[in-house]
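Heads up, one of the protein chains got dropped from this complex, but the rest are sitting where they should.
Here is chain A:
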Amino acid sequence: MADAAPARGGFRGGFGSRGGARGGRGGRGRGRGRGRGRGGKEDSKEWVPVTKLGRLVKDGKIRTLEEIYLYSLPIKEYEIIDFFLNRLLKDEVLKIMPVQKQTRAGQRTRFKAFVAIGDSNGHIGLGVKCSKEVATAIRGAIILAKLSVVPVRRGYWGNKIGRPHTVPCKVSGKCGSVLVRLIPAPRGTGIVSAPVPKKLLQMAGIDDCYTTTRGSTTTLGNFAKATYAAIAKTYAFLTPDLWKDLPLNKTPYQEFADFLDKTSKSGQRIIEM
């Protein structure tokens, strides 16, 4: 670039140089036509993973979403959920409400959005986001809902005819003093529960269920956690159809890491906890 010549006598600049002496851009270009300055669209950009789990998912090394749940690896990128469940997920806005805070300069209004997301086939998530703008709150809540997706296992009340429609067995979740119990129900019962868990269970694909709760359910947070724990436990319960021994797989991290480094000098073995 001509204007770079006087500054460094023709040498290319590196990082941190201003005034056009930057290396790489002028002469070689990026060759990608990225639409800079034309208002680049965000949705058309391909996902570049930032966490290790994201990289494993993008490479296709993890086949189903259930594998992640089985090993309880943290999901920090919502694109991971999109990768497995994209078209099947339906989001539903449960409530949008303005919340106001009194400041010295008057009132500050923000909007709180509650969004539930589910595929009616065993996955459910709930997200809450507060933001200055309605659209931002909804978008943020959808992302948080995706990050909080849990698997829900369904089974039968009686005869194994048709698709599973209820919880596989009585499961209870406890948090604090609150105990929430989900009980299988015959077809046609519907969900007998408070409005919010009813919505969640519906979106998870459970058609019939009895619920019973005990403890001070008005304790903020505990009731929610207990219901969540109960739903999450549906996968943890070992029922006869799961008695066939599943071989112990290595966690995705270990499977793709070389723990026994053969060139270890002093013969030290690194023992994984």
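Note that contacts are C-beta pairs under 8 Å (C-beta built on N, C-alpha and C of every residue); 3 or more make two chains touch, one makes a residue touch a chain; residues count from 1.
Keep in mind that, in the parts below, contacts and distances are computed from a predicted model.
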Record-based protein name (UniProt) of the chain missing from this complex, from "MYND-type domain-containing protein", "Bacterial surface antigen (D15) domain-containing protein", "Chloride channel protein" or "AP-2 complex subunit alpha": "MYND-type domain-containing protein"
Residue among A:55, A:160 or A:214 that touches the chain left out of view: A:55
Chain not shown, touching residues in chain A: 7-17, 21-25, 28, 30-31, 36-37, 39-40, 42, 45-52, 55, 58, 69-72, 74-77, 92-99, 105-109, 111-112, 114, 126-128, 132-135, 144, 148, 150-151, 194-197, 199-200, 220-225, 227-229, 232-233, 235-236, 253, 256-259, 261, 263-265, 268, 270
